[in-house]
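Here's the structure, in structure tokens; my notes come after.
One protein chain is absent from this view; the other protein chains keep their places.
Entry: subunit A
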Amino acid sequence: MTHQINWEFPQALEDEAIYILRETAAQFEKPVLLFSGGKDSITLVRLAQKAFYPGKIPFALLHVDTGHNFPETIEFRDWLVNHLGLDIIVRNVQDSIDQGKVQEETGKYASRNALQTVTLLDAIEEGKFDACIGGARRDEEKARAKERIFSVRDEFGQWNAKMQRPELFDILNGKINIGENVRVFPISNWTELDVWNYIRRENLRIPSIYFAHEREIIERDGLYWPYSPYLNTTAEEVPYRQKVRFRTVGDMTCTAAVLSEADKLEDIIAEIMEAKISERGARIDDKRSEAAMEKRKQAGYF
């Protein structure tokens, strides 16, 4: 059966997200917005702009740069920050490696995705951030489906699924002990399609890798991996040029591409509606085990 495309964005979701952002700014001393350069964090920036307009966004962005990002994402990040006059803090996974706090993975599937948790936790501690606003959505993954809007983490950044605070109506309790922090998820109730419809409605700019373009790829495990100096390839894995786009933006070592001709938002939305693979189906980091995300969340991943 073919889906009927609904282009309409459910307005209730924006009102809810703005309310959550205002609560975060009011209840915490030093919130920060976790910015990856992907569509969800771009949406968060727009929502924050709306929540405090005509005032400025009252918190900085924090980008944990793995060093293996798509160059297009970094270029976009710098443009956005500049264009909107935002404050940004960048922390590098490379520094954590140089300090001997984490070790680079080896082998064919080596990725820095798991390493960024340590850099993030260090940045939170150094910056004394008591609230980290993230663009995670409950529809992405089943461990995320269990997340509260205000999700308390202990001083090791750990999420305790069995001991989550009850969260009732829209009454948000952001009281925490020193050393703890809260992860805030204003777009918890949005789906991938909601985000795209919002980007379309708001006419937001996004990194070019979301649109179909020709690039070097290799095929591995039935997925199209972007070819880059960071990818450990075998002799049989020969890169070739192919027209692709990305549905999510993570590291170049853990985000697979999809074959696509969609070069404008309407085509992307139509393509998602018809897609047979879920959004995170192209996230290699989730494929490590059935509980990959839950384990990373317990360790302090956002």
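Here is the rule we go by: a residue touches a chain if its C-beta (ideal position, glycine included) is under 8 Å from a C-beta of that chain, and two chains touch if they have at least 3 such contacts; residues count from 1.
Just so it is clear, contacts and distances are computed from a predicted model.
Chemist: What does the UniProt entry say the missing chain is called, choosing from "Binding protein dependent transporter", "Phosphate transport system permease protein", "cytochrome-c oxidase" or "sulfate adenylyltransferase"?
Modeler: Missing chain, UniProt protein name: "sulfate adenylyltransferase".
Chemist: Considering the whole complex, which of A:T43, A:S111 or A:S188 touches the chain not shown?
Modeler: A:S188
Chemist: Which one touches the absent chain: A:I176, A:L204 or A:A270?
Modeler: From the options A:I176, A:L204 or A:A270, the contact with the absent chain belongs to A:I176.
Chemist: Considering the whole complex rather than only what is displayed, give the residues of subunit A touching the chain that is not shown.
Modeler: Residues of subunit A in touch with the missing chain: 1, 3-4, 6, 8-16, 18-19, 22-23, 25-26, 49-56, 138-139, 141-146, 161-162, 164-171, 173, 175-177, 188-189, 191, 193-194, 275-278, 281, 290-291, 294.
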